[in-house]
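The other protein chains are all here in position, but one chain of the complex has been omitted.
Here is subunit A:
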């Protein structure tokens, strides 16, 4: 549906003397309808890059093209073709609004209601993230973490994006809930043909969900390629360390008893 093309994106925080380059000349291309996994250590600039793609963080240099148009163009901004789901489902929803109202609001703001009207569209969106329509009447505080993260996904979909940025969306969740959310991302990707930038620090997750994987280290992309290749034949030293640090049973040897 829409390619995502990041060209020499650079993000600098602070001014002159104390300037920090969080994202340093990053170029990435995500073909339409595919998932790119972005892994890297904390502070390597993954989230900053995600925010830049979502239009929440201005670039110092370079540009980002969604479906061929610069995301800074007025027309693009109005279309809201790029949406982002945040890491923490406990903070990304307005605690004082029912989740149904949160979703309905986005539908109205984007004139995105289907033929059945706003309420129907809300129910359909909830259904698409496998939540019962009754969940729409609840407040975020009444839902579990996994349900909230589904609501956050539904709300992002309400704006009818073509590109979805998912920033560590499962790391605040229980392992048992994480797998359900990952399945959901898979299904949505298949059903809607979305282009997805999926950020995580978990290699097993990226291997499962992403067609291609890019590894970020100190603001730069140090390695990229098909997920399977990156994980089985890592070339960069950091990627290798990342793979070595996956916990394996009994790796430190049985403790002394």
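Here, a residue touches a chain if its C-beta (ideal position, glycine included) is under 8 Å from a C-beta of that chain, and two chains touch if they have at least 3 such contacts; residues count from 1.
Methods note: contacts and distances are computed from a predicted model.
*Asks:* Given the options "Isoquinoline 1-oxidoreductase, alpha subunit", "protein-glutamate O-methyltransferase", "Peptide ABC transporter ATP-binding protein" or "Aspartyl/glutamyl-tRNA(Asn/Gln) amidotransferase subunit C", say which is the protein name UniProt records for the missing chain.
*Replies:* "Peptide ABC transporter ATP-binding protein"
*Asks:* With the full complex in mind, choose from A:34, A:179 or A:218 the residue touching the hidden chain.
*Replies:* Of the listed residues, the one touching the omitted chain is A:179.
*Asks:* Can you say which of A:17, A:115, A:132 or A:247 touches the chain missing from this structure?
*Replies:* A:247
*Asks:* Please output the residues of subunit A touching the missing chain, sorted low to high.
*Replies:* Those residues of subunit A that touch the unshown chain are 41-43, 54-56, 78, 80, 83-84, 86, 88, 91-97, 105-106, 109-110, 139, 141, 144-146, 152, 155-156, 158-159, 174-180, 182-183, 186, 201-205, 207-208, 231, 241-242, 244-252, 254-257.
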